[in-house]
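Read through the structure below, which is laid out as structure tokens, and then see the notes.
All protein chains but one are shown in place.
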Amino acid sequence: MDFNDTPDEAAFRSEVSQWLMQNAPEFTITADTKEQEFVAKAKAWQAKKAEAGYAGIRLPKDVGGRAGSEMESILFDTEEGKYELPLGPVVGIGQSMAIPVIRKHGTEDQLKRFAEPTLKGDITWCQLFSEPAAGSDLAGLRTKAVKDGDEWVVNGQKVWSSWAHHADWGILLARTDPTVAKHKGLTFFLIDMKSPGIDIRPIRQISGESDFNETFMTDVRIPDKYRIGEVGEGWACAMTVLTSERLSSAELKESESVDYLIELAAQTPGDRGTALDNDCVRERLAYWYSLEQGQKNFHLRMLTKLSQGSGPGAEASLLKLVYAQRLQQSAGFGMEIQGLSGLATSPSDHAAEEMQKTYIWSTAMRVAGGADEVLLNQIAERVLGMPGEMRGDKNIPFNELA
Amino acid sequence: MDFNDTPDEAAFRSEVSQWLMQNAPEFTITADTKEQEFVAKAKAWQAKKAEAGYAGIRLPKDVGGRAGSEMESILFDTEEGKYELPLGPVVGIGQSMAIPVIRKHGTEDQLKRFAEPTLKGDITWCQLFSEPAAGSDLAGLRTKAVKDGDEWVVNGQKVWSSWAHHADWGILLARTDPTVAKHKGLTFFLIDMKSPGIDIRPIRQISGESDFNETFMTDVRIPDKYRIGEVGEGWACAMTVLTSERLSSAELKESESVDYLIELAAQTPGDRGTALDNDCVRERLAYWYSLEQGQKNFHLRMLTKLSQGSGPGAEASLLKLVYAQRLQQSAGFGMEIQGLSGLATSPSDHAAEEMQKTYIWSTAMRVAGGADEVLLNQIAERVLGMPGEMRGDKNIPFNELA
Amino acid sequence: MNFDLSDDQKMLAEQANKLLAEVSTPDRLRQLIDEKADYDQVLWQNLAELGFLGAAIPEEFGGIGMSAMELAVVAEEVGRYNAAIPFVSSVVQAAKIIELAGTQKQKETWLPRIASGEIIATLSTHEGAGDMQSPPLPQCRLDSNGLSGKKLPVADGHYAHLAVVTCQHQGKLALALVDLTQDGIQKTQLSSFDELRPFAQLSFDQTPAELLELDDCDSQQALYKTLNYAAAIIALEQIGGTETCLYMARDYSLERQIFGRKLGSYQAIKHKLAQVYVKLEIARSNAMYATWCLANNASDTGEAIAVSRLSALDAFETAARENLQVHGGIGYTFEANCHFYYRRERLLAGLLGGKSLWSDKLINAVKAA
Partner (left out) sequence: MNFDLSDDQKMLAEQANKLLAEVSTPDRLRQLIDEKADYDQVLWQNLAELGFLGAAIPEEFGGIGMSAMELAVVAEEVGRYNAAIPFVSSVVQAAKIIELAGTQKQKETWLPRIASGEIIATLSTHEGAGDMQSPPLPQCRLDSNGLSGKKLPVADGHYAHLAVVTCQHQGKLALALVDLTQDGIQKTQLSSFDELRPFAQLSFDQTPAELLELDDCDSQQALYKTLNYAAAIIALEQIGGTETCLYMARDYSLERQIFGRKLGSYQAIKHKLAQVYVKLEIARSNAMYATWCLANNASDTGEAIAVSRLSALDAFETAARENLQVHGGIGYTFEANCHFYYRRERLLAGLLGGKSLWSDKLINAVKAA
């Protein structure tokens, strides 16, 4: 066990750190950066990284990658995280979902077509998986794709596609055979988001924002060459996407950290001086701090495993579980210690507003990418080897389900 | 809503209170009272109450009761609770389980035979329900009773029969037909605990005590006249017993109360003076105090319902649920605030020892009379109307179950 | 002993329920948010007409003169439908403190107009961040030149007609009665987490105001009693909200299919909601007892109210959060109804101080008993 860099790691870190110091500042963003500017900067930053060979560190060179090690990729992310850069879904979905699934299940032609422009930020992606009646139970989705000559005709409705209105392409999971059991009748496609028949409507969220969308598809045609994997192999492709998503959710916004809350408590008046002088405030913050550190340290353990060549298993589920629950509790508490001022804020009270936003956002986090309850099931079943839930849909053709 | 007594209630309370003042003191016990003395006093106190007409307040006069109201019974219990009297299972099982089940499911002869001597403390009872492989799943019990002429021959093993070694009679649930579904093949009996073939062995508990027993029955013969209800009606009889048990578990030992813990914290040194000056200690104790008060107030609501003639429903499950969980948490915490002295005690440190006993005892409370998880299921299903668990044993004959 | 509402109280609940169910629908709430309305004037008018606003105001001052228990019954329905009205500000807090600390003339002047809904009043005690058992003496000051200083957040402050404001006067805590309709008061609306309950910052500068004082009235005591009274009433509002969340989640879980089964057939969901039910019934039992104590001046009223508030805080917090969780993604949309309660829960928790503060009050009360 050694948390210090090896000489090689130290050299790479220093190289990256210098490059970032020279290049990152002009791309940084603030809380006030508007959406259009964010997207433009995100693409430009991606292009910059690609140019310098940092865009796809683990990808092979022939698709524009660096053919570097897992540890190099980790080091780069760590150093990059020190700047407020326009990361996130705009370019992230392409890198962390689209390319991995194309690499694993697609053809070499498909990889050539999409990998490099994605790494350069020329193509951005959105994810078209969830549907109104298929969230945790993703395989229950109803969007259908019917073969018509060399094309597929897609009809259906997707939901929660973040940034779909800015995306060039989408990764789509659709049902191609309703006569077999629900997991077996799915196929995976790449879909051009500018295709006729696609209608993207923003969802009004409880946060007041609308960065998620509903995507309606009416007779949208997809050439068969954009099918990924075999017909009926869609579920396996989706699993590849979800697995590579799992480890990437450990990045925290600064205002989501317990440090931020400790600072806030230290500045809020309380009976003993400041709120942080209250023993109970201390005890709660300390507990959440220990969870946050645990999450970070567990993440490092997973990265060590990754760098040793073994992929993240179901145990990685605990990262989001711990994070999302803690976030809701600590943000709710952060509002509480400020009293009524935590709820009715002056325009200048940035901290109170951040706490409120986090408290709302945490509800999405407890559901997105596996609800708390789904993650606990995964841990119980796949890590502890306990029995699966009794199901009402096992081995029943999709079109015969109630 | 009125928490004050009506004139009638006040008159009855005053009568009871005077009678208790004159009679109760000579029967009171202390923590040092030995088992034999406890049993003797319990019986004598029961006789005293019976003599004065307070033993079976709600029971009709012809079986030795008072034919009083539910509210009178409640008032008596409240006043009686102000003295440290030898109550509990020794005489309690007879009053709160045996008589109700005989009254509801038995014959008039059976009631005459047992009600009065039970009320007078001449007959004491134990409960023979649970088995090693049938706890929460009581209907899975294996003790069998086979008809032989006018008698039943019983073979099997019961467990957790408290005070069985002092009991004259037992209430027994046994399987009389293994060829039907498990709830349907059970019959209810009264069993003379002095019968040949009964072997009572104390269970060594984690508390170091042995007040529970295993009861082995080998070819024990029970005359058919001691069968309660019809053959196959045993499950309904057992439900009668368990329902009348449910409301009676709300009595707290003084050392189990949060008041006791508040007192203890106020006497334990702490960084700010005493442990009670720590905000977090205050917040936890206040929370548990609010649960304890809620439990008391909910109990009063149930009693109001009872006195209005509607029996306690599944919602009464919450009483024990709240109590047992709180007890484990608060006792564990009570040990913690004392530091190491809460764990290694001088003979004189009564409070620390009580805390330890409670911490052990709470584990039994979280399981006995419906485990936490079973109670939550009951509330979800019977109060909230949510679906039952999927079962592997529904409508399958007992002898065909895996 | 009888731990049950009277028939009259049950009838009152039914009436209030009927009105609120009809007027304060989720779509109405969405409309009010979109219109950035200060409050639901239609509902307020209806409540006034049926006499609900003056339920607990003495008859001699234009009210119906019922007890805290009846007001609590109405509060539960307000909570159940997440009504967008200045109920707590005007008829709970302001009316109570004027009743407790006002002179006969002040009461005669203002209480009838509060009871009739003609004016909306509010009580303002905050001067910025913090959740304290013993806040320092207010910076706001009343002297011969009038009232000067800043109060924030003030519930309904930018449109209310009247405010009772905590301030210092001759070096001691005092209560000032200010007509908010006069010129010269600077009102800035704040950004409110509960989109249906607005707050403002009020700045006074030598604003004419009068002291609220009966001859022998101790402002500290009147304030303490008013906040306790409000806590008891608000507990029922919290309980109403809790019950809505519980059954909203239950109903959704019985509709939604997942992996070929009802969502509500999963034990995780069953136990989650059973636990909310337990918290709800504990809170309800404690709240009923506390309001009875309040209405009957019982000796353990202070303790009972603290107990009631702690369990109501606990119940509504869990219910509001887990209701959203049970709804999954759909709960995150403005079209679903979970968010109203998710926001209101925090508001009612922040309004009178959180767990820490009330735990302190409770332990002090138990120790003093």
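Chains here go by letter, A, B and C, matching the order in which they are written, and residues are numbered from 1 within each.
Here is the rule we go by: a residue touches a chain if its C-beta (ideal position, glycine included) is under 8 Å from a C-beta of that chain, and two chains touch if they have at least 3 such contacts.
Everything numeric in this text was worked out from a predicted model, so none of it was measured.
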Item to complete: Would you list the chains present here that the left-out chain is in contact with?
Response: A, B, C
Practice prompt. Looking beyond the chains shown, say which of C:Thr103, C:Ser203, C:Gln267 or C:Asn296 touches the absent one.
Written response: C:Gln267
Practice prompt. Using the definition of touch stated at the top, determine which of A:Thr215, A:Ser255, A:Gln295 or A:Ser362 touches the missing chain.
Written response: A:Gln295
Practice prompt. Would you mind spotting which of A:Arg113, A:Arg142 or A:Arg282 touches the chain that isn't drawn?
Written response: A:Arg282
Worksheet item: Tell me, which residues in subunit C touch the chain that this view leaves out?
Response: 266-268, 271
Fill in: Residues from subunit A at the interface with the omitted partner, ascending
1-5, 9, 71, 74, 259, 262, 266, 276, 279, 282-283, 285-287, 289-291, 293-295, 297-298, 300-301, 303-305, 308, 315, 318, 321-322, 373, 376-377, 379-381, 383-387, 389-390
Worksheet item: In the whole complex, what residues of subunit B lie against the chain that is missing from view?
Response: 130, 132-133, 135-137, 140, 159-160, 203-206, 268-271, 275, 278, 280-281, 328, 332, 335-347, 352-353, 356, 359-360, 363-364, 366-368, 371-373, 376, 389-394, 396, 401-402
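The rule we apply is simple: only the chains that are shown with their structure count from here on.
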Worksheet item: Quick one: subunit A and subunit B, Cα centre-to-centre, how many Å?
Response: 53
Practice prompt. Name the residues of subunit B that each touch 2 or more other chains.
Written response: 279, 282-283, 390
Worksheet entry | Multi-partner residues of subunit C (each touching 2 or more other chains) | 269, 355-356, 359-360
